[in-house]
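One protein chain omitted, others in place.
Up next is subunit A:
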Amino acid sequence: MRRLGLAVGITLLAALMVFSYMARASDFPAPMDDVILTVSGDIKANSGKDIDFDRAMLAALPQSEINTGTPWTEGVHNYKGVLLKDLLKAVDSQGKEIIARALNDYQTTLTIQHVDEDGALVAMEEDGQALTVRNKGPLWVIFPLTDHPELNVPSIHSAMIWQLRAIVVNP
């Protein structure tokens, strides 16, 4: 009986340690490289503080790809990056509206429909090449226009913000 009580005690202690680790894991580490994206607003991760992402941090999140053409490029290209949906999940946000701001201070609003249903992607690479500022990078919000022609409309075009720098999530 005493040995059983000890085993239970050790198990409980171990579980407590695992939980405390997980709680700390949802806090994001400070970026090691240049910050390319700042997420703020209605987020639960990082104790609700603004989260700065460098390239490596974004690359660590689940990666997705979209093959599509856009009104500003010729032909279909491959875009790789983080789905906005996955990004919001990573920052543990239930927000319904995203204000996106670019390096040149262009600002646009994305809705939860853009995120959940239309499959907005925060692209980091075009055809395997990292996007640069000179080429609408380092982050470009891409929608699958070729596969879903119904998205090829001005309202979506204006949501395809390039040189993305910051995101504010509103509830």
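In this section, contacts are C-beta pairs under 8 Å (C-beta built on N, C-alpha and C of every residue); 3 or more make two chains touch, one makes a residue touch a chain; residues count from 1.
Here is the rule we go by: contacts and distances are computed from a predicted model.
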> Going by UniProt, what is the name of the one chain that was not included in the view, given "Diguanylate cyclase", "Sugar ABC transporter permease", "Formylmethanofuran dehydrogenase, subunit A" or "Imidazole glycerol phosphate synthase subunit HisH"?
Replying inline: "Diguanylate cyclase"
>> Tell me which stretches of subunit A touch the chain missing from the display.
In response: 71-74, 103-104, 106, 132-136, 154, 157, 162-163
